[in-house]
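Here the structure is laid out as structure tokens; the discussion comes afterwards.
Note that this complex is displayed minus one protein chain, with the remaining chains in position.
Note that the chains take the letters A, B, C, D, E and F in the order they are written out, and that residue 1 is the start of every chain.
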Amino acid sequence: MITPAAIVAAASSAALVILGLALILTVWRVVAGPTLPDRILALDMLTGISIGLIAVIAVKTGFSLYIDIAISLGLVGFLATVAFARFVLSRGNFKSPAPPAKAGAKRRHAGGKK
Amino acid sequence: MADVTALTFLALCLPFAGALAAPFVIRIFGANGAWLLAIAPLLAFLHFLRFVPAITGGEVVAGGYAWVPSYNLSFSWFLDGLSLAFALLITGIGTLIVLYAGGYLKGHKDQGRFFSFIFLFMGAMLGIVVSDSFLMLFIFWELTSITSFLLIGFDHERAAARRAALQALLVTGGGGLCLLAGLLLLWNISGVTEMSQLMRFGDAVRQSPIYLTALILVLAGAFTKSAQFPFHFWLPNAMEAPTPVSAYLHSATMVKAGVYLLMRLNPVMGATPAWEILLPFFGGLTLVVGTALAIRQTDLKLKLAYTTVSSLGLLVMLIGFGSEHAVEAAAIYLVAHSLFKGALFMVAGIIDHETGTRDITRLAGLGRAMPLTWVIALAAALSMAGLPPFFGFLAKEEIYTALIGGDVRALTFTAVTVFGNALMFAVAFAVALKPFLGRPVETPIHPHEAPVLLWLGPAVLAALGLLAAIFSSFTHAVLSSPISAAIRQTPADIDVSLALHPGVPLALSALTVLLGIGIYWQLARVRAAMAIFLIAAGRGPDHGFDLAISGLVRFAGRLMRILQPGRLQIYIACTFLSVAAILIIPPVVYGELPHPPAWPADVGLYEWAVLLIAAVGLAAVLVARDRLTAIVSLGIQGFAVAMIFLLFGAPDLAFTQFMVETLSVVILALVITRLRLSPDDQRPLGRSLFDAALALACGLGLTLLLLRATQAPFNDALTVFFNAYSKSIAHGANVVNVIIVDFRGTDTLGEIAVVAVAGLAILALIRIRAGTERKLAANDPALETEG
Amino acid sequence: MNTLIFRTVAPFLTALMLLFSVFVLLRGHNEPGGGFIGGLIAASGLAIYGIARGVAAVRRALFFHPLSIAGFGLLLSTLAGLLSILLAVPFMTGLWVYPKLFGLEVPLSSVLLFDVGVYLVVLGAITSIALTLEEKEVE
Amino acid sequence: MIAFLFNLLLAIAWVTVTGSASLHNLVFGFLLGALALFIIREPFGGNGYLRRAGLVLSLAALFLKELTLSAWRVTLTVLSPDMKLKPGIFAFPLTVTSDFEITLLANLITLTPGTLSVDVATDRRTLYVHALDCSDPEASKRDIANGFERKIMEAFR
Amino acid sequence: MAAPTTVDLSAALITAPVPIGHWLAILPVAHCITLGAVLLMLRAYPRLQAWLAISGLAVLALIDAALLGKVVAEGPLTMVMGRWLPPFGIAFTVDLFGALMAFTSALVALAAGIYALADIGESGRRYGFFPLLMLLMAGVSGAFLTGDVFNLYVWFEVLLISSFGLIILGSERQQIDGALKYAVLNLIATTLFLIGVGILYAVFGTLNMADIASKARDLRATAPLMTLASLFLLAFAMKAAAFPVNFWLPAAYHTPRIVVSALFAGLLTKVGIYALIRVLVMLLPIERAELSPLIALAAAATILVGALGALAENDIRRLFGYVVIAGIGNMLAGVALGGTGGGISGAVFYALHSMVLMTALYLTAGEIARRGGGFLLSALGGLYRQSGGFTALSLVLFLAACGLPPFSGFWPKVILVKASLDLDAWWLAAVILGGGFLTTIAFGRLFLLVYWRPAPAAGVPSPAVWRTGLPLAALTALVVGFGILPEQLLALSQSAAAGLADPRAYLHSVFPGGAR
Amino acid sequence: MIDYILAAIVAVLLIAGALFALSAAIGLVRLPDLYTRMHAASKVGTVGSGLLLLAAGLYSQELAVLARAIAGFVFLLLTAPVSAHLLARAAHLCGYALGAVSVRDDMRKR
Partner (left out) sequence: MEPLLAILVGLFFAAAIYLMLSKFTIRIMLGIAILGNSVNLLLFTSGRLTREVPPIIPANLESLPAGAANPLPQALILTAIVISFSFLAFLLVLTYRAYQDLGTDDTSEMHAAEPDDRPLPPLGY
């Protein structure tokens, strides 16, 4: 007789494997790029899948406390993407930017401007 | 005897007290303060004088205080004939020197400091000769080096003075370090720390396997201090010092410290083949080289300095012989030399002071202007030349008596000594006659007779040179015999007097005189003949000193350029090379590699996936072409680690890891935002291969270590405890958190201190700009807004 | 990052995160969480607020300089440890009292005080770092 | 008003999240929420009202339906072998005006099938939307205007 | 190593009231953190901050003095944290070694704090000099007093991050460069230490030092333990700036404000040496003995590199940095020689002497710059003419640094040379003496060039300021005092060393009921 | 019986959520450009994770846990569109062009 626990266990194991696969695909996108926003997007996605993975582990182990980790992960994942987005914004899409002006000139600039 | 102990301690302290008082006394009384200051050494002199009856009676006076009980060291002194004689010379001549310096440096802006240094030196020298404890002796020994450094460099605005001071410090101080090692070896061999105790261990020392090492080390100390060839060069250079210093340190006292040490150690280390070869050899060599160099000089003080070198050589040679007559001769010569050389130096100082030059070729006819000085000079020179009725004559007689013997060695040394003494004779008259005779010449300063403060000292010394010879039996009883007795540790009774006894010694004396007159007569030719040899011996070591110092600095500079190239990359590489060595070598050397682990069969697919992701994440960072990609890829391995924590029952860790990993990347991104990085940061192939090999070696080593460490059974007592009582006593179900805030809360206290400081440090790092302080009120948000 | 959407959403997110952070702090003793993680979440929330609405807004909101908050937290934690000197028990001994508030037993402890200190330190320091970095931003 | 409601919402969230539905806990949650709101008090200038909860709920229902549909469609798209796509960005003229409404609309658009809000123009009159299928942008604009935008205006005005 | 399944609670929970005197063990740390926290909140009030900090440092010195007195009188003192008996909780165990180091460090910090009044300006104070100093002292005190290995790691990090904060105050270009090298290399060092702690835990299952010490004595030197000991050796040698991992010191020590350099020179490397001695001598004595040839080699190389480096430097701060390194070499030599021959007591004495001396030397460098207008040998001169008193003070310190009598540097050198000779390590004795000689050359040249040589340019003589003069004079007085009357300190170092070599009293203090 | 129903629902949610996540990942890999990939990530990812959270919440059979799971889901709903918006906007502003298959870009005109 298949118990409810066994059903859930089987489903969670399957889900884990599927999510593992998803993770690997996502990681591939992080590595492959090709552009910076692509990688950032993939990283964001990695966070999302991790949230799911944590939820599945919560089911598999029966420790519902893992859910809180998933929640906070959602929050900080967002933060990471925000930071990266602003990073993209400030960097632009330039492959070889000009090297920085040496010391003095640069400093004066930074001090005065808002 | 308790009060004697205390009084002697006070007598030792007197010069140091004088050193402290001198600047104030001089500031108040001017040069006349010298009279006041002279009281200090005079009191000490009188104190030591009180011991004369006891010591001549064969007693030894000892005393001291506990000092470093944990190393069995005490602040202890003892007085026998040798140390008493030295103590009397030091304090007696010291008194005269103080007076002389009062006149010599009258009005000098640093006269107070000068007196301080002189007194410090006096105290140190006194310390050397009365010390019983090895370490005390050594301390005072080095203190004389230091104070002589200060004195030689007194005229510090001249580069030559600075150079001479450093040279003296390094030669004598460096020798001192050898002496320290030698003394510590003697301590090791004998187990005692005091000279008076050591005397009983003479045989043990001489038979010890490390005797020769200890001897060489001690000799290195004594020879450098007493300016034996080839360490003689510092002494003439030390003539950069004001003349009172030359008269005191470089004739009467400091340079005799080496001689004193050899005399002191004669009963312990003497009478061995090594002793009897090394000392006479170097002593004889020094005698010849010193006198030969003296001939060549035209500077009065330099001439005297080189004769001092040779006199010291003579003394060392005599100590090396060790026979009864030799030691007696050394004792007499020691006293005689102190008297006449001190006087002559002071005379040279007077001439310099009164005429403005010491160049013998520019001096003549001073006899008329400075009759008293001339008389003093003649008296001292006669003693130095070894002519009756002066004390030097007695010394010379006894020296020749000691040297008489049938064998080749004795003959050689006799010849050397006669030659040396003849040269000294010539020098003595060059100093005492040449400046005073003839038609007066123009000198920088118009010559006058010296004031009393200047002539008093040399007059007393010269007079003593005469009196000591006339009352020779008294002199011997009080000084020479006790010295000799102390050196040989057998009672001595010296009877040489002014009475002429026909015999070989007298003949040798006559020969010396004749030879000396001849040399004086033909001084110019002798000089020329010796020129070549002299340049080599005189300038060689001295020039070598400069080369050694600058060479050393250059070498060090080059070495440091290699060792400290200023490249972080090299520093890190060296560090990890060390890490690799430490991780790999011990298991290989001890042959204890971990057991090969079994294939992990129970690892689930998703677990493999997480491990794989970790590895891929690492690879992604490593292979990332540009740094931006690397940064974004960094997130992967961080997430993988968090997942591993999650999979192995560490939700708190996973929680924290997720948060921290994200925040790290956020900060990285915020920082990178500001950077305009050049795209090319790949390393060349060779470099990357090396780096990879090093990195893999470290990784492999750590894996091996961890495998080995975790294969042993685990002691989980702590964990069992925490698990059992976390809830019942510490009221927390989350054991990890209970550990963090309770069981090991102190860790967390430190941890949050780190966090707070990091915040502060980053604020400072961003806000403080070199040069331009940003006017941001730290605690006022209104002022702290951007712009 | 002056976008209308982000500016509008950020306050809600920040409020939620602050709330969540206190929740995580308070239950840390019994379940995953605690002062450190709580502090991090709160700081993240404030960082989002700062990115969306500017550093000045966060500084105005906080009243105190974040580092002063961190200093206060550090003080609180140390005092929580030193409290035990009054009872002649060792440094950092967990002290528990259970006062009744509206009929409900509230467990208060030096341990909780300590964790609140941790929370404040992390909140203050990380916020300070974020604001300092953000402030320099030229946009 | 919105502030108060949001505060209450936070308090309720607190109660559910802590899992203890006592009055004390609610009050505590309310206080905490108040504190949190106090921190971010600026945006709550006092304008805007939540008029009809029912309308909000109906909006939520519509949203959930659309979300599920959206996920499904994208799934089908990415799994289809040839992936016939005509993506592009079109400009959607906004009728809603308040920050809150614009934001809500933009987010809902993102979460629904085939569309993704990229940016709001600085004059707040235009929303730029990326669509997976941009072959007929006018139809898409109509859908949005008659769907979410209208619902939002009903619920929040 | 059998794992007990239950733990007797009575053996793990302290029930008796803790005597107030025991609080002395934790008080230095708690005091520093409290004050650091308060100062952090008072950043806007630089004046108040400064005076609070200095009176706080004075109080710290008093606390440490009382602690030292108690330890001298009663033997090692253990204070558990949070009622949990060791090895379960963290215990602060203060033996003579730790108490001596803590007390000396407090004196040094007090001197530096007073000097900072003159050296640290408005922005330095606003951006946290004094809170950083207090927290640095928390780290230093914690490191000296804790009896737990992981806790030691934590205090190491506290002092390290505080030192980061201090080193960048001023933000000059070379400061940033130096700080980067300093930070990266030191971080590697603490990481290696942490790896060591992890392995230690894997092997022994405990983190309490006394527990480890008693367990390690039962084990022979096996590969993991040897690797472990080498790892600790490397980590602490890096901290202490021993060759060949000394790079960070010459790269960084000359860059910050002079009072910061002084603090670093006095405290940081000594904490490394402290940990090295604590771990290798007390915890892993068998392994130390096995490693001693390696340590001796490193010591000799460190001495020579330090002394030669000092010769090659034109910047006096860098010169002093190399002198610090040479001193570390001497202490390492003591560790290599071990407890029986007096090596450890030599190292302990040397460490105490060096804390005072190196701080004083850097303060002197600051004073030289203040009076002479710079740090470069090539540009300085005329200081002797300017002030005889300062020259005398400097000369005393220089001689002490050369190990010449009658100053405090002399005694440890004698002990170490004697210990080397006792153990027939004549070459090590030669290196120690030779290193001293090279240092003498360096300092002799320094004195000639900076003090005696006439000033290259006519400078404006700077009058003495009590804020700089007082701490310098006080530290010099210590150097002279310990040189002339060394007995007290020698005896203390000897018994500290004895307590390390035979830690029975330490163990008893931690486990009064005997080994569990 | 209720156990079986719950288990079945949980199982379905788990599998569905995981599959959604997988399809999002596939989309991330297969779709032609950044902007199209964003559709996959922001929608499918959110739904996938949401379903999984829901499954966990249901499985615990505790109201508080379920509430938190739903709260987590709401967090995701709140953040996902914003982050997509920010990233897309930033990318577009910085000149990351739409993929070659794209037919229209109104944003470039402004």
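Criterion: a residue touches a chain if its C-beta (ideal position, glycine included) is under 8 Å from a C-beta of that chain, and two chains touch if they have at least 3 such contacts.
Note that the structure is a prediction, hence the values are computed from the model and not measured.
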| item | value |
| --- | --- |
| Chains still shown that are in contact with the chain withheld from the display | A, B, C, E |
| Candidates B:107, B:273, B:597 or B:686 - the one touching the absent chain | B:597 |
| Among E:154, E:291 or E:365, residue touching the chain not depicted | E:154 |
| Contacting the left-out chain in the complete assembly, out of E:199, E:282, E:295 or E:455 | E:199 |
| Contact with the hidden chain (one of B:76, B:148 or B:564) | B:564 |
| From B:200, B:368 or B:683, residue that would touch the chain that is not displayed | B:683 |
| Positions on chain A where the hidden chain makes contact | 57, 60-61, 63, 65, 99-103, 106-107, 110 |
| Sites on chain B contacted by the missing partner chain, in the whole complex | 159, 162-163, 166, 549-550, 553-554, 557, 564-569, 572-573, 576, 579, 597-598, 600, 602-603, 611, 614-615, 618, 621-622, 627, 630-631, 634, 637-638, 641, 644-645, 647-653, 656-657, 660, 663-664, 667-668, 671-672, 674-675, 677, 681, 683, 691-692, 694-696, 698-703, 706-707, 709-710, 714, 716, 718-719, 722-728, 733-736, 739-740, 743-744, 747-748, 751, 754-755, 757-758, 761-762, 765-766, 770 |
| Hidden partner chain, residues of chain E it touches | 150, 154, 157, 160-161, 164, 168, 171, 173-181, 183-184, 187-188, 191, 194-195, 197-199, 201-202, 250-252, 254-255, 311-315, 319, 377-378, 445, 448-449, 453 |
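Basically, only the chains that are shown with their structure count from here on.
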| item | value |
| --- | --- |
| Path length in steps (a step moves to a chain that is touched) from chain A to chain C | 1 |
| Chain separated most widely from chain F, comparing mean CA positions | B |
| Farthest-lying chain, centroid of Cα atoms versus that of chain A | B |
| Inter-chain centre distance, chain B versus chain C - centres from mean C-alpha coordinates, in Å | 60 |
| Touching two or more other chains - residues of chain E | 33, 36-37, 40, 43, 81-82, 131, 173 |
| Contacts with two or more other chains, residues of chain F listed in rising order | 24, 26, 38, 46, 48, 62, 65, 68, 71, 75, 78-80, 82, 85-86, 89, 93 |
| In contact (per the touch rule at the top): chain pairs | A-B, A-C, A-F, B-C, B-E, C-D, C-E, C-F, D-F |
| In the complex with chain C, residue positions of chain B that touch it | 651-652, 655-656, 659-660, 662-663, 666-667, 670-671, 673-674, 730-734, 736-738, 740-742, 745-746, 748-749, 752-753, 755-756, 758-760, 762-763, 766-767, 778-779, 781, 784-786 |
| Chain A partner contacts - residues on chain C that touch it in the complex | 1, 6, 13, 16-17, 20, 24, 31-33, 37, 40-41, 44-45, 47-48, 51, 136-139 |
| Partner chain A, residues of chain F touching it in the complex | 3-4, 6-8, 10-12, 14-15, 17-19, 21-22, 24-26, 28-29, 34, 37-38, 41, 45-46, 48-49, 52-53, 55-57, 59-60, 62, 65, 68-69, 71-72, 75-76, 79-80, 82-83, 86-87, 89-91, 93-96 |
